[in-house]
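For this view, one protein chain was removed and the others were kept in their places.
The block that comes next holds chain A.
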């Protein structure tokens, strides 16, 4: 049965794919940032300096441009599922939503330019944190992609997700919830390492 919930899941499937793409893009971007020091003989060259700086700024600029779309898409998920009264799904997404909000307003850089400040992104710590974050997000989105797929199919068939066997099988549901929870925890931990205070 094609319910609003089913529609939400379909839409989120598509958007989730784009989020996965964003995450992959993040990962490659950070790799590229980091890869520089593999480059052979000295970046001591002034010419190289300019290229390198431009490169960093370009990457940071692109990354920044992705920040708002990513956060808003994810925010949209939460609102949609809230409207569709898919509580479990909302519950899975809320932690990330709060994390995003927090990250947006408490960017670890000292500019108003949000995250990915070219002047500090190359600090080993920041870079590592960003990489970890990107990987975590990607795995989260991949998992939720399959979860949405399942939910979409299920809701299309039954129309009411809460009747599904999923909720009669506590073990399975626990397993599914576990993953997102893990996601929530790991960014928090790694953020701690961003300010390694002693």
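Of note:
The criterion applied here is as follows: a contact is a pair of C-beta atoms (placed from the backbone, for glycine too) under 8 Å apart; a residue touches a chain by one contact, two chains touch by 3 or more; residues count from 1.
Basically, contacts and distances are computed from a predicted model.
Of "Small ribosomal subunit protein mS31", "Ubiquinone biosynthesis protein", "Protein transport protein Sec24A" or "SERTA domain-containing protein 2-like", only "Protein transport protein Sec24A" is the UniProt protein name of the chain excluded from the display.
For the chain left out of this panel, the touching residue among A:49, A:68, A:83 or A:153 is A:49. From the options A:18, A:85 or A:123, the residue with contact to the unseen chain in the full assembly is A:123.
Touching the chain that is not shown, out of A:3, A:34 or A:158: A:34 (per the contact rule at the top). One chain is missing from the display, and on chain A it is touched by residues 34, 36-37, 41-50, 52-54, 56-57, 108-113, 118-120, 122-125, 127-128, 195-198.
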